[in-house]
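With one protein chain removed, the remaining protein chains of the complex are shown where they sit.
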Amino acid sequence: MTDLRVGVVGVGVMGADHAERVVRKTSGARLVAVADADAGRAEALAGRLSERSASTARHSGGTTHAETVRVVEDPMDLIAADDVDAVILASPGFAHAEQLFACLEHGKPVLCEKPLTMDAASALRVVEAEHKLGRQVIQVGFMRRFDPEYAALKQLLDSGDLGRTLLLHNVHRNKSAPPTFRSEMIVRDSMVHEVDVARWLFGEEITRITVHTPTPTSLVGDGVLDPQLAVFELANGAMADVEVFVNFQVGYEVRCEAVAERGSATIGLGSGVFTRAGEQWGGTMPADFRVRFEQAYDIEVQRWVDATVRGEIDGPSAWDGYAAAAVCEAGLESLSTGKPVDVALADRSEVLG
Amino acid sequence: MTDLRVGVVGVGVMGADHAERVVRKTSGARLVAVADADAGRAEALAGRLSERSASTARHSGGTTHAETVRVVEDPMDLIAADDVDAVILASPGFAHAEQLFACLEHGKPVLCEKPLTMDAASALRVVEAEHKLGRQVIQVGFMRRFDPEYAALKQLLDSGDLGRTLLLHNVHRNKSAPPTFRSEMIVRDSMVHEVDVARWLFGEEITRITVHTPTPTSLVGDGVLDPQLAVFELANGAMADVEVFVNFQVGYEVRCEAVAERGSATIGLGSGVFTRAGEQWGGTMPADFRVRFEQAYDIEVQRWVDATVRGEIDGPSAWDGYAAAAVCEAGLESLSTGKPVDVALADRSEVLG
Amino acid sequence: MTDLRVGVVGVGVMGADHAERVVRKTSGARLVAVADADAGRAEALAGRLSERSASTARHSGGTTHAETVRVVEDPMDLIAADDVDAVILASPGFAHAEQLFACLEHGKPVLCEKPLTMDAASALRVVEAEHKLGRQVIQVGFMRRFDPEYAALKQLLDSGDLGRTLLLHNVHRNKSAPPTFRSEMIVRDSMVHEVDVARWLFGEEITRITVHTPTPTSLVGDGVLDPQLAVFELANGAMADVEVFVNFQVGYEVRCEAVAERGSATIGLGSGVFTRAGEQWGGTMPADFRVRFEQAYDIEVQRWVDATVRGEIDGPSAWDGYAAAAVCEAGLESLSTGKPVDVALADRSEVLG
Partner (left out) sequence: MTDLRVGVVGVGVMGADHAERVVRKTSGARLVAVADADAGRAEALAGRLSERSASTARHSGGTTHAETVRVVEDPMDLIAADDVDAVILASPGFAHAEQLFACLEHGKPVLCEKPLTMDAASALRVVEAEHKLGRQVIQVGFMRRFDPEYAALKQLLDSGDLGRTLLLHNVHRNKSAPPTFRSEMIVRDSMVHEVDVARWLFGEEITRITVHTPTPTSLVGDGVLDPQLAVFELANGAMADVEVFVNFQVGYEVRCEAVAERGSATIGLGSGVFTRAGEQWGGTMPADFRVRFEQAYDIEVQRWVDATVRGEIDGPSAWDGYAAAAVCEAGLESLSTGKPVDVALADRSEVLG
């Protein structure tokens, strides 16, 4: 069996997790190269992950051709390399546009962490360039679609058992943000997930967004507006509200309630070990998104590998990345003006023919 | 990197799942051979899983050396084959003893579905034979140890935060059993999981077992005693109770509550999509153990592969399989007599030195 | 001990419940008179509740002076009657203003079902008239303040353990509304409860309201906007959102989540009997507000009786009724214009001195 040879660009927290995921948990894929602006951490990761191969070669009874993960200095070289079949982009968002164009040029399938690019205009250019290529090679890292709970919710809503979906209530909470966090990052880095969730669950574009700013928590730096409360209006007249609170103090929490004509469905209520101790019943909150969504990331990468080797990539598309960027841009305007802002989206049929 | 080459003996429901798991979800392993008394289903499975390799070879840009999964007629030949590094035994329990001895003879690591063997005496001979070999090659399929909820419960109890554990309350329910189900199978096939759970969570042997038989549900055939209610006494004086009900009608449910000196902890309360529909709030029950424990099986096999290639198998041991068999034998005697029965266990330090 | 002699004006569903509550569940109060535009149902209720007295007189060993509940034709006569110490107003909202002025004239304590009156202007006149009287005699039927769960939430938020409260998320769902239901009634009859909840939990006035109207469910008559999604802004900058959905189909559901600087707290998640049946786990939804809030109503009336006999009425005041009316008026304007509307509230210190 021929493994898909994967290169990872950017090995910060997310990229390193993905690299390890490819090596330790993903069937049918092999990590061959990593690149990072910080050469030291790329070397360290490559060394650590190569050891596993060596160990395998030593103990298993099979033929031994231990391979190592190599470090490539320039991400563009990694993307171009003959022995790299597909790329995972986990570099900073501002580097995505150039790297995506390189992937398109070499026809390399790419799993690109969100955001697709930094603004709607450049995202649209990526969409157009891929369209010219004639096949989907870009998948955007909206990994909630792969979370078993979100997937079950989507399946339930699509089944029609609850009638038409009317409303979504979303809650998205992080334990705390670093002091450098700015108000805009709530929209672009956090709320962007609920933008995709709303588009995906409804199967409709968002046409209007209002970002409300209640009096902020006293536990953030001056001038940061946290929490934020957004209201989305969708093309079919449905609506969604979203609380994003990145300094929630308690832990990580993501919830989504869909309200339909014949009932409602909620995911993210949590489970695990239910304790009674210290005069309390309950459980612990996950520390962060990596704990809560570990399984979603595993499934996302396995499915991307499987779809890529079959030549049938079907995850969140460049258009999904572009539409999310357009909504976030409108959201940032609403954040600064306090007013509802219409989302200016290109005509899909014109762009994609 | 060299993949562990795995052969699967027995491709009924469990074996086919494991084979597919190795091919589609497990990193660092490759399925090379399957064997089954029913040659037809072995051929069908091998064909289906070989296609994936072919597909991979066709689309991925890498070197193409498409390999197929071959069918081996005689399980003993599969175990002996040079290109099989490790074996998954999912054959019927009565075939285990002979096949395990073959694995021991060839020094092949083996993941053996429960039961280890059909009775305590033969299980003890397996333990002794492995002991002579001088290293652990047998892992028994007590997969609850790999379920994230059970693992978190174990970790919590071992942390000592709740003080010493005093009691376990277990519930183990299947939706329904086939008409051929007999009362003894409840003890040997179902309750055996709770036998292992109790031994593992307490870190103690079970010394006494009582199997109570309340008036059975009217939904089973004549003479079948279902549900059953067992009480275990452990070497340190702790106790556990277990309800096993294989015709529960509703769905699959496994719960475990540990009661300790400073609090209690429960797993298996369920989660997923929480709906409000049809005048009800709640969710759906998993259909069976494959749905509930899918993640546990995935983790079990990935860890076994990882441990095997490192040469450090550390899962449930042959002794664990033997001890469970001894408790079940005593349980069957209690089932037929209605009285508490002491568990006659060999002296571990004598057997294992 | 001298019982408080209570008269009930309006014996539709709510008034009949209150009358029965006074007779069967409330200590220190006695029902002496009822009045209703429908003389027949007043007679029937009085007859039914008088029987209890007769039964009591017959069987108990005490002195027997069986008393009957009499029917008074004109509500104004009931309010004026010498043997009526206090009044429960459960007449239609449009009759409240006149009846409240009569209670004020006679200095009779009155528990007035919401709404206080039909608009903010008349409600303000009631507030002013009571202010001239110099003592609180009016309590408005915002009974959620007496629900044990809401009361515990209020206590938790006021304790300061979670820091300052930042946001409220409210859900208010009825199983179904009669065909005569109009969109405005959602604001005035249903959302008015959340208006009071937000004012009470925050201890702040609402300064601005937006009522959104997503595409309505297909299960209501033409032109009815249901569900509605409102956003409240409070004087201190905090915010609240409210979903009201009076044709939810499933059952009655009221939830409130408060989000504070150091955590969140939710009430209304439900409890009762947790079943596993029909491939589902879960429970049943209460049929309507009378089931869900039965205990709240019992406590409301017992506390009102106790406070009245002590001469220290302290429940929701006429001002609370007026402020809610003012918010609902603004809400109705927002409902028709689709825009945020500022709430024009009189200056409390000017009105109440």
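For reference, chains read A, B and C in written order, and residue numbers begin at 1 within each chain.
The rule we apply is simple: a contact is a pair of C-beta atoms (placed from the backbone, for glycine too) under 8 Å apart; a residue touches a chain by one contact, two chains touch by 3 or more.
These numbers were taken from a predicted model, which means no experiment stands behind them.
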Which residue from C:Thr180, C:Ser271 or C:Ser349 sits in contact with the chain not drawn here?
C:Ser271
Kindly state which of the options C:Val23, C:Ala198, C:Val250 or C:Ala323 is in contact with the chain not pictured.
C:Val23
Per the whole complex, from B:Glu149, B:Asp241 or B:Glu329 the residue touching the absent chain is B:Asp241
Among C:Ala129, C:Met185, C:Val309 or C:Leu352, which residue is in contact with the omitted chain in the full complex?
C:Val309
Even though one chain is hidden, which residues of chain A still touch it in the full complex?
248-251, 253, 270, 276-285
Against the chain that's been left off, what residues of chain C make contact? List them.
1-5, 22-30, 52-53, 55-67, 83, 85, 148-149, 152-153, 156, 161-162, 262-267, 269-278, 295, 302, 306, 308-311
Give me the chain B residues in contact with the hidden chain, please.
163-164, 166-167, 169, 171, 212, 214-219, 227, 229, 231, 233, 236-239, 241, 243, 245, 248-250, 259, 261-264
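Everything below uses one rule, namely that only the chains that are shown with their structure count from here on.
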Superposing the C-alpha atoms of chain B on chain C takes a rotation of how many degrees, nearest 5?
180
Whole-Å gap between the CA centroids of chain B and chain C:
57
What is the distance in Å between the mean C-alpha positions of chain A and chain B?
35
Of all the residues in chain C, which ones touch at least 2 other chains?
249-250
